[in-house]
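Some notes on the structure that comes next.
Here the complex is missing a single protein chain, while all its other protein chains stay put.
What follows is subunit A.
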Amino acid sequence: MEKFTVLTAIAAPLPEANVDTDKIIPARFLKTTKRSGLGVHAFDGMRYNPDGSEKPDFVLNREPYRKAGILITHDNLGCGSSREHAPWALLDFGIRCVIAPSFADIFFNNCFKNGILPIRLPREICDALMDDARLGANGRLTIDLERQVVVRPDGEEIGFEIDPLRKHLLLEGLDDIGQTMQHEGAISTFEAARGQAQPWQTRIVID
């Protein structure tokens, strides 16, 4: 996973609530067995006409937002399906940070696993950042994860919260499976004790 330290990028404003993961990547594109290559299908229904041509009004079809590295929306971003293809599609498009007043739980988790930083900020601040974003290339935002601030084009800094463990994993670009495997002894001990206390726990074996 790529480290997340400081990101300065064009931000795309998408002033909608409940942008669900079916919108971010429709189910018909989930037939891949890879993580990469989904960027071209990101927001497919909003981005393309049925004949495959681009919808010129959609923000990610306009310059300079084709090169956006940050996406800003309204409430409940990523609701619906648990598909990790949603952050994979965003990442493949080039999005490394998503900002919204609130996120759906599973999507929020999935972002961290892919080096995407999700930032919760109040609605008024998201609206103000969308105003910055509308300046396009002149409205680049900087995200400094170590200092936990979003820096606006005028230099104003807005703080944000993040779990210390998640921050550490993002800053170092670490895979959390390796971290958990260091606790293998505790897992085995727990498992053995559980088997003793609850002997009725069944195993799944198919002949």
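As a working rule, a residue touches a chain if its C-beta (ideal position, glycine included) is under 8 Å from a C-beta of that chain, and two chains touch if they have at least 3 such contacts; residues count from 1.
One rule holds in what follows: contacts and distances are computed from a predicted model.
Chain not shown in the complex: UniProt lists it as "3-isopropylmalate dehydratase large subunit", one of "ABC-2 type transport system permease protein", "Xanthine dehydrogenase family protein molybdopterin-binding subunit", "Sodium:proton antiporter" or "3-isopropylmalate dehydratase large subunit". Listed by residue number, the positions of subunit A touching the unshown chain are 15-18, 20, 22-23, 26-28, 30-35, 45, 50, 74-76, 79-84, 87, 102-106, 109-110, 113-114, 163-165, 176-177, 180-181, 183-184, 186-187, 190-191, 194, 198-206.
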